[in-house]
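Take a look at the structure below.
Apart from one protein chain that is not included, each protein chain of the complex appears where it belongs.
A, B and C are the chain letters, set down in written order, and residue numbers restart from 1 in every chain.
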């Protein structure tokens, strides 16, 4: 049935015919999967899909790997079918010939994943399944095509049109809030009181994208501080006893933390839309807010300083070195070395300002000696900024940052 | 860029460079589409997608056809790329080589449709776009591959896991109810009062599938009557002055009308899941309801009688002829001639009883001389019924129906 | 137990010991009511209250009257208790003595009504009970004290703080919309299509007050048209084929119909708050809307003209006569004769303009020869307008209306 699937499938079945792999009726997972893909699937799809997902949930790590191998190799495309149907389609383009070609090109595992998705709650379970898969890829690169298929389907299912932006606040359900605590990746939330300080004051906001079929699970969220002026210290921003201002007094919205929540959705990009949607919404609700900036870490700075041909960092030159790094340190492909810079510049933001002593936490000191950076989202400029960035790799930056960077003399 | 796309695209642009096809900035739809598919799409996708959808909405029928031709031919696969990437994948299976193959096999029009979908409300507009396309297919069969792609994407997006079953009742929003009036395809609803008679009494139910991104639009709905005993007349069922019974008194749920609402979702099957889900839910909420049956039309009966080698229909033999037709009249592939029979038997239902004088409306008399049929959904039998039906084309029927049918002597 | 209750109660029980008045356990309604008021009420109040409400629902008109007589006379205050407890309170003011006085002053029927209200859905049933009572008052004025108590309790329960303002639109539940059709008292809604014309266009709004314990029942609603300029014809406003404008283009909000929905809430005033709340909300949502006016009938005009010492109405002087009537025709207490005028002027509105030929419906011609009037709600003026109106009976009117009125010479 597939160009190298037959053999593997047999091996697979031989190897994994363990307890959890045979159900009460003596059917293996591959048999159940074939049933779900066949005519049974049309009428009993829900039952079969649930059965497979439940069996999967009970598998050992080893069995899961077996299942992924079955999906990768046992449900592979048939190369000959691809070339044959392609020829027919070229000779006689028609509904029938195109459908045959499309069917031949798409491995059955994609249809299997779609059919598994018909059970209520299945989407979240499939996202978790891919999370399991991702952990195996380094050691088992032969499974990578399966991941390509997962990513392809998830890109379609987690399309922006199927997401909703929701505010997350102190009136949100506790089971969602505990996920915010768990998923915050940038500035750790260490207690419910700490969470409350980020959600409850009138000058704080938080928004997340949710998928309609995974209602209780944020996909990504951004934490926002409303401030007067552009801030230069994350510790000041998050200080315990600070006085909140009225939202109406603020002129600036600071995106100080963006966190992805679902490891199984790696590579499906939401951050770009999220920031822009939140900026647009805040702009409408709070007309006095004019500046949309981040207060972002510079995760690669110290590592780069350790090897780059630049002056030794001192209290005096640290800002200049950070500016220099962000403007000049490039990868082989011409893109900035710094991953956070790549993300925001790729979204069309501009490098606005660099601050020393802006994150004096242990982590902040370790990665960048405490330096942080504001990226500026000017909604009227992001398209052209992005254009310059992807076309000629130009990093759009304020004159202040350029001037700072220029003070660093690099050895020729 | 594609194996016969280049030429067509030029022709297309030449032919359709009409008013609505060039925007204020002088860009044609193909240019906008290329922008949306390119790097612009990542950062300004929402704006571009909205622009294209708005331009589409303003197009004439002729321009729409041009747009579909562009999608079909201008965004076609490149056959050489398919065979080249396939070869590389076979030689060196890897993430990179598989991704290249998958990208080559999938025409860019699929990605275009996905990117158009990122705008709020786009899903409904894309469904309407396919509705436009379907109308053109008979006259323009060359567009059929585009429809195959639409159907492929819609199958994935309108997966059962992304649908919700919702009761539709007299407390439902009027803008949904007016769609029920408009879409009812089996027994016309002729006024709001008629609608109320089908929704408000305690022995009536209605349920529909809704997609999470098209919240105000039912996809398909089923009307249910709760009865004592299995009914034999749709006019009695819908009679104006009838006395409602308490839901708790009913032993039978009658699915007397199932209507698809979205012409643009033709070929995406929901009816099967809908009936089974509703039967399961009613079974849980009303334990006294034991029988789940339809009261269905026999749309092909009279047409078949006109040519079949059977006795002339009389008041006496009409039921027998109907039974005979449903059991014996087959297409070339061995499936029943009657489309409603194919639908329910394919879902795993059994042919339960045939009634004369069951639909004395003009339409009912014209298509079947007033005869109707109950298909029985026995949840414990549907899998095996379905199995028999698809495997050996067996029509599962009650002995009563079999006996009736046997009274018809066909000329050898 | 009460100063003239004992005797009546006996009479009552003798007269009304009919079928529906004795339950299976042989208890009469008065006995059940005493139970509900006594210690039973604390622990089985819900059951008893439901029993009484169900028994009430099944009563004949005659039995209902008996029930009301029991409440009025059988649960009357005891005058001696009032004077005794008052004396004690004056002599020794304390919690105990005040409580005793308060208990003596309040007839037990108030507590009975409160205890009946503990059943879900009871509030609506009690409102309906008062509706029954109101119909009996003219023929049975002895029941009036009971109505005073109903009104007192309803004023407390239907306090503005317990009401919510909700938009009513084409997406509202059909069971609410059918009440809008039924309750519209000013310009009849003659079909669902007519209703749709008043709710669906972008330049139409409708809002109602709802009580939190009667969620499906509007208490009062107002229909609003958004217009450019102040309209002078209700038929133009409601014309079938008219072109809607964008809400953002409107400079005026016209309250063209206000209808009370609950006869049982007569005398509980909502209209004043409703108009002001809607004006405030529209003002916030549509900043371009600057004028808030009514287009109101002049129900008493023709009746007044028939007897007043004014020139005969002609096509030329009709507006002037209407202006004159609204400004000068007064009751004995100095208030305007026209009830609609009393309502809006009492709310603080000003008499803004008078139009001939503004309502050419049969009813409009009959009551005012087609004349209508705009009352202007200027939120910054309503307090002082109201003040003038109640203090010195001044009708605040535009100079245009004053000038019109002045053209009418009245015979000395």
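Please note the rule applied: a contact is a pair of C-beta atoms (placed from the backbone, for glycine too) under 8 Å apart; a residue touches a chain by one contact, two chains touch by 3 or more.
In this text, all values refer to a predicted model and were calculated from it rather than measured experimentally.
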| item | value |
| --- | --- |
| In the full complex, displayed partners of the excluded chain | A, C |
| Residue of C:148, C:239 or C:366 touching the missing chain in the full complex | C:148 |
| Of C:60, C:188 or C:383, the one touching the omitted chain in the full complex | C:383 |
| Among A:105, A:153, A:177 or A:382, the residue in touch with the chain that has been omitted | A:177 |
| Touch residues of subunit C, complete complex, unshown partner | 3, 39-40, 42-47, 79, 82-83, 86, 90, 93-95, 98-99, 101-102, 105-106, 114, 117-120, 122-123, 141-142, 144-145, 147-149, 152-153, 155-157, 159-162, 212-213, 269, 272-273, 276, 346-348, 382-383, 386-387, 390-391 |
| Sites on subunit A contacted by the missing partner chain, in the whole complex | 170-175, 177, 192, 196, 216 |
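Everything below uses one rule, namely that only the chains that are shown with their structure count from here on.
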| item | value |
| --- | --- |
| Same or different residue numbers at the subunit A/subunit B copy interface, by half rule | same |
| Furthest chain, CA centroid comparison against subunit A | C |
| Whole-Å separation of chain centres (CA-atom averages), subunit B against subunit C | 50 |
| Interchain centroid distance [CA atoms averaged], subunit A/subunit C, Å | 57 |
| Shared interface positions of subunit A, touching two or more other chains | none |
